[in-house]
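The structure under discussion is supplied below as structure tokens; questions concerning it will follow.
One protein chain omitted, others in place.
Showing chain A:
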Amino acid sequence: MIKQERMKVVAQQSIARHIFELTVEGGLVDEMAEPGQFVHVRVADSFEPLLRRPISVASIDKENNRFTMIYRAEGRGTQILADKKAGDEIDVLGPLGHGFPVEQAEKKAFLIGGGIGVPPLYELAKQLNSRGIETVHILGFESKQAIFYEEQFKALGDTHIATVDGSHGTEGFVTHILNELPHDFDTYFSCGPTAMLEAVQWAYPQKKGFLSYEQRMGCGIGACFACVCRTTKSETDYIKVCSDGPVFPAGVVIS
């Protein structure tokens, strides 16, 4: 069930260039289930900035009633969020949307992420591992300074890093790594820029895949029709990224 709660900030730190890790505590965590769901955060009690910010859930800690978000502070709203400190409260609406279907993976899964699309793959990797699924992580970043959670992913399975400028790992995009890896997996999950999602779909037309999309949102719950995309089903069919997704099976969304 969707809840709106003033959650307590437990910790916040910068973990890479412009990237922040924010952990909050509250009853809303009880409602979280699927990796890949997101929350809609109001960064100020005033109406400036006006709209909430959709932020993906990077890890869920049910025992301590906490969850962690990882976001890039690049606009007005996320910069205000980056100033929040332990003890502050933030207004969180969530969990929202439909996440990655972990039950679809059989034995081995590829988790392919780019930039700020990487965070939801961490909770996904944790949940897949706890179900006995082997996970291989292929993660792309701009540069060495932008990389985060490399060690955390390594603790859960094989982890390959690509950077656009070649300052760490393979030079180029995640697709350069995918070309080198054997196709010995049954399911892939991906989150990142639209161009990356397209490339990943092209790379594995025969595999079962699930992609998490990004689109500019208004309400976050499906009422405002800001984040619609057409689908491959018919000329008139459409989905709302916020409430029907953000995760969809490969081959469905026309982005």
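Brief remarks follow.
Keep this in mind: contacts are C-beta pairs under 8 Å (C-beta built on N, C-alpha and C of every residue); 3 or more make two chains touch, one makes a residue touch a chain; residues count from 1.
To be clear about the criterion, contacts and distances are computed from a predicted model.
Hidden from the displayed complex is a chain whose UniProt protein name, among "Cytochrome C oxidase subunit IV family protein", "Dihydroorotate dehydrogenase", "D-inositol 3-phosphate glycosyltransferase" or "Branched-chain amino acid ABC transporter permease", is "Dihydroorotate dehydrogenase".
When the omitted chain is restored, the residue from A:22, A:39, A:138 or A:219 that touches it is A:219. Chain A meets the missing chain through residues 1-2, 4, 42, 47-52, 93, 215-230, 236, 238, 243.
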